[in-house]
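Sending over a structure as structure tokens; questions will come in a sec.
Yeah, one chain of the complex is gone here, protein chain that is, but the others are all in their spots.
Which chain is which? They are A, B and C, in the order written, and residues in each are numbered from 1.
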Amino acid sequence: MIVGWLIAILFLGGALAWASEALDAQLPKFIALLALLGSAVLVGWLALSGQANPLSPQGQWWVLADANWIPRFGIRFAVGVDGLSLLMLLLTVFLGLMALGAAWHEIRERSGFFYFNLLWTLAGVVGVFTSLDLFLFFFFWEVMLIPMYLIIAIWGHENRAYAAMKFFLFTQVSGLLLLFAIVCLAWFHAQQFGAFSFDYFALQDVVLEGRVQTWLMLGFFVGFATKLPAFPFHAWLPDAHSQAPTAGSVLLAGVLLKTGAYGLIRFTVPLFPEASASFAPFAMGLAAVGILYCAKLAFAQQDLKRLIAYTSVSHMGFVLLGVYAWNLYGLQGAVMTMLAHGFSAAALFMIAGGLQHRLHTRDMQRMSGLWSRLPMLSAMALFFTVAAVGMPGLGNFIGEFLSLLGAFQASRVATVFAALGLVLSAVYSLWVIQKVFHGPLLLPAGQGREPDGGLADLGTVELLCYGLMALGLLWMGLYPQSFLAHSASVLEALLQQTGTPGGGG
Amino acid sequence: MDAIPYEHGLILAAILFVCGLLGVLTRRNIVFVLMSLEIMLNACGLAFVVASARWQHAEGQIMYLMILTLAAAEVAVGLGLIIQMYRRFHTVDISVLNEMKG
Amino acid sequence: MQEWTGLLPAFPLAGFVLLVLSRGRMPRGIAGVIGAGSVGLSFLLALTIAIGVLNNGGQAYTTVLWQWMQVGDFAPGFSFYVDGLTLVMILVISGVGFLIHLYATAYMADDPGFARFFSYMNLFVAAMLVLVLADNLLLLYLGWEGVGLCSYLLIGFWYDKPENGYAARKAFVVTRVGDTSMAIGLFLLFSQLGTLNIQQMLMLAPQQWSVGSGIAVAASALLLGGAVGKSAQLPLQTWLPDAMAGPTPISALIHAATMVTAGVYLIARTHVLFELAPSVQLLVAFIGLATLLMSGFTALTQTDIKRILAYSTISQIGYMFLALGVGAWSAAVFHLMTHAFFKALLFLAAGTVILSLHHEQDIFRMGAMRRRLPVSFWCFLVGSAALTALPFTSGFYSKDEILLAALGQEHYGMLLWTGGVLGAFLTALYSFRLVFVVFFGRDRHQGSSHGEDHAHAAVMEAMSPVMFFPLLLLGLLALGGGFIHVPVDTVFGAVHEEVHASQFLHALMILIPIFGVVIAWGVYGSASYQKAGEHLRERLLAAPIGRRAYRFWFSGWGMDALYQWLFVNPFMVLARLNRKDAVDQIYGWVAQAARVGNSVVVMLQTGNLRWYAISLVGGMVLVIGLGVWR
Partner (left out) sequence: MTLLFYSAGAIALIATLSVILSSNVVHALVYLIISLLSVAVIFFALGAPFAAMLEAIVYAGAIMVLFLFVMMMLNLGQATEDEERAWMQPSLWIGPGLLSGILLLLFVSTLLTHDVTLAPVEVSVRDISLLLFGPWLLAVELASMLLLAGLIAAYHLAKK
């Protein structure tokens, strides 16, 4: 029932935050903070008790709630948690708090409705990570998108309407393909077993003929690859990320992208193992192309947030690569990349947002040499950029290295090309550092002319957020075992179930 | 009393209906359009009464009653609209009212 | 002592953390003590460990700090492996590192980023120690990337000058190319051998691979890629001369003594793999030879004091690669050590010169400094003598060993030896050109044109005890380092037999550098020949071939321009062409098509009531028609 509570707290907290705005404009953020802390406590309790619980290990689901919802079609409200979900929940709640921190001073208008959207997005994400019923999954999938659309469309920057609509169209069209594939799958289940079912485990038993399987797999793939986003489906992301408010970018990059990867691991491959196996070379090719192509695009950008957005796409390529390598190294690498990228990309977006807050521009041509004015912010930016470059000792390296290690067993050519992305990532990351933080001091006109006070370095909330994220990345980089251990049994079970020899060694 | 072929009644209704339709499609004067609509409704009523006779059942006439009611209400509203339109635009030409286009 | 091995990198790391947390608000004195002291502690610890190990007969040992990760069979640990090779490296790194730190507390005393500088330096030392202590290649890779990062940060330390930033980025990206090759090498090694633990790999590889097998060639070639990048050898050498943009202690520590020799260490560490791939090993030798000759010629034409030293570093590492390529592993490590001593000495002395002349780096605007800068002069003299391998200096012994080993190479021995000796001649020429131009001849320093008093005040040797002590110690090591025995026999196995060269060749090897010094004296040094020397240079430059060769060498054999043309420009053009993302454009077309479709449909909506009625009837007719005439 804990997951039920988790979702309920977020939903109710959102509603309450909205309602409370009428009383006091400051109240919503404290309510949101309480709701997030409450859910953090729940997830923490889940993590601690889950290890002690005899039901949870060995890749078993720990079903936490199961009730009939629409019995006519065999739709159930079934949520559960296993090691992989738990990691994702931890990421979600943590980045939810970070997003709150980013919004703390930034959101002034209609704050109640903002926190309502924030919490409902998070509730949707929690639902996505825990659903055991594909219909329920899709329901939460939509719940998470619409508040996000609103966040971009209402609190976004100058070109927000376009970006929000693009985001909505991409996710909605791909979501429809996903829904179609889910319904088809349930229909095949009804044909073979006599009743509709959207149950995750029941649907795994459905036997599909080759071509049908391929088409349904593609439906799932496009649905998740758009969210991830993988190479040809990435066009929505730069616009959405650059136009969203900081908290929105944090959630988008940190959490929402991960739902796509989670979907690939959890649903696409286990439900369609044969079709996925034959599709894997294409997917890995797409991943390699995406890594290089988007790294190159990132280098060409002048808008700081847009640049970071492209780097996100590039890094998500490693996730795709790892997933479709479909061995333990690749999968663990994908999971670690998801976690680490969640931290580093969120932090970079917060830095970009912080700069925009201070300088009122995102144009890198108009800033330079900020290190001398904002030493702490710049040091943090350097840290997270270095993390994004894949410096060993930080989380991203573990993820990328394991992904590539796994991918190497599956496709050497794709791996070699993807590895070139490491070079390009250095090129664009260092360019950012050079352009923004190093070089002679240059500020946008009318900014910070006065000797002091014009530009404030990090405040307490920001410092706390960045510090926590930096520590998290260090933890992931130096002792990833505490994360890998959670997902290991789950991934091994998935590998066994799809008939791939686990471990690859 | 000779028998009237059932189809002939319906064909008559169909012809009247098509005449009304032709009126609706061709006339620009809105009063004519409304009259043509009345013709069409009436033709439908005729068809119901013919069917009532065919099956020797009163329910066809009940349907006719419903259509009658509908026609009455429609004419009331339609004429109200015509008056309003004439007041606003000083014309009864419906092609003047073409603001609602893409 | 062995259980304390983990503290070796921990001391500088702690220093780094303390300095970072102080956020630059710490008093300089304390920051300096933390910065240099942490490295000093590491050196003391390294010394005790070394004594312990050597007393124990050089027995290697492994310390596991913690299990890094465990994914299936992939279980690299945070564990350190110490043997003779490691000992040499940690002693050089912490020892020379400590001296340079000490020197830097004075050199950087006036810099606003004092604490930042020492935090980066400490992080560098920590990473470098991890690199050489690592018992598996993944941990080594951690150190490898870590030193690369610190190198980037320190080259671009004076960040307000864009050209420093450019040099820093160039260094990082170019070495990253090599690193990527190395990472792929790691994937290959793991997928073939199932482990990244170096000792296990070295044990397994000869069992599983035959000599010259494709896998062995591929793996060692990929590792070579990494080594070439880090050690600035052909074809990835272009970053090192630009890296001189950093503060001089950095050039001494990172770009002369320690980091750039990491490639040599890597190859020596995994020498078994290279022995399994003789073709790659030969490639190593020829890369070394080509690099040492090329950068020797380039060094001849440079005018920037630090760039001359940078090219000389590249050239000396070329010697180490030559040694590695001919299987003289211990000679390579030996030269690595002596090179660390004398090149650090040279750089620090150059730093003193630069500091004394208010950041003047052009050697042709110095001259006759031997009176004004006596300490620097003597340091330069000692360092250059060692670099030139004049007899009885440290460089003489190590270079001698390398050249003899090269002579012993089966097929190309004579060729490699000749090249090496030619390189030695070039070394003598450029290093004493530097000495003679800077310290002898006419005073060409800018300050002399102003008032006499001012000039004298300007050219005062910037020297304090904390600067003098490291110079002195390094000078002694550069002179006497040749007598240190490198305890690496157990690592490589004393397999290579002594090469016996004829007396003639021996004499040639001793005389050729001296000959080079004499020529340098003739062209640049002695007052009597100076006119003639200048005349000769002018004549040479006037000739078309001479001018072209000069320009060609000056630009580092045009490699920068080549890469600019080959990689950078196409990338920039691509980036500029496709700034707006072609894929996004495709979706834009879809949206455009939808819009066009919409405008077509909009035309149907005329607002004309009769048109609507007609279309309605048309639809009705269609539907009924379909129903009737099915």
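The rule is short, and it goes like this: contacts are C-beta pairs under 8 Å (C-beta built on N, C-alpha and C of every residue); 3 or more make two chains touch, one makes a residue touch a chain.
In this text the structure is predicted, and so the values were computed from the model without any measurement.
Contacts of the undisplayed chain with visible chains (whole complex): B, C. Those residues of chain B that touch the chain absent from the view are 1-12, 14-23, 25-29, 31-32, 34-36, 38-39, 42, 45-46, 49-50, 52-54, 56-59, 61-62, 64-66, 68-77, 79-84, 86-87, 92-93.
One chain is missing from the display, and on chain C it is touched by residues 614, 617-618, 620-621, 624-625, 628.
Methods note: only the chains that are shown with their structure count from here on.
Taken as a contact graph, with one node per protein chain and an edge wherever two chains touch, the assembly forms an open path, each chain linked only to its neighbours along a line. This structure's chain pair with the greatest number of C-beta contacts is A-C. Between chain A and chain B, the centres computed from C-alpha atoms are 62 Å apart. With centres defined as mean CA coordinates, chain C is found 94 Å away from chain B. Centre to centre, using the average C-alpha position, chain A and chain C are separated by 38 Å.
Those residues of chain C lying in contact with chain A across their complex are 20, 23-24, 66-74, 78, 138, 141-142, 144-146, 149, 152, 156, 159-162, 165-166, 168-169, 172-173, 176-177, 179-180, 183-184, 186-188, 190-191, 194, 571, 574-576, 578-579, 581, 583-584, 586-587.
Those residues of chain A lying in contact with chain C across their complex are 231-232, 234-235, 238, 293, 296-297, 299-301, 328-329, 332, 369, 371-372, 375-376, 379, 386, 391-393, 397-398, 401-402, 404-405, 408-409, 415-416, 419-420, 422-423, 426-427, 430-431, 434, 437-441, 478-481, 484-485, 488, 502-505.
By the touch criterion given at the top, residues 21, 24-26, 28, 33, 94-95, 97-102 of chain B touch chain C in their complex.
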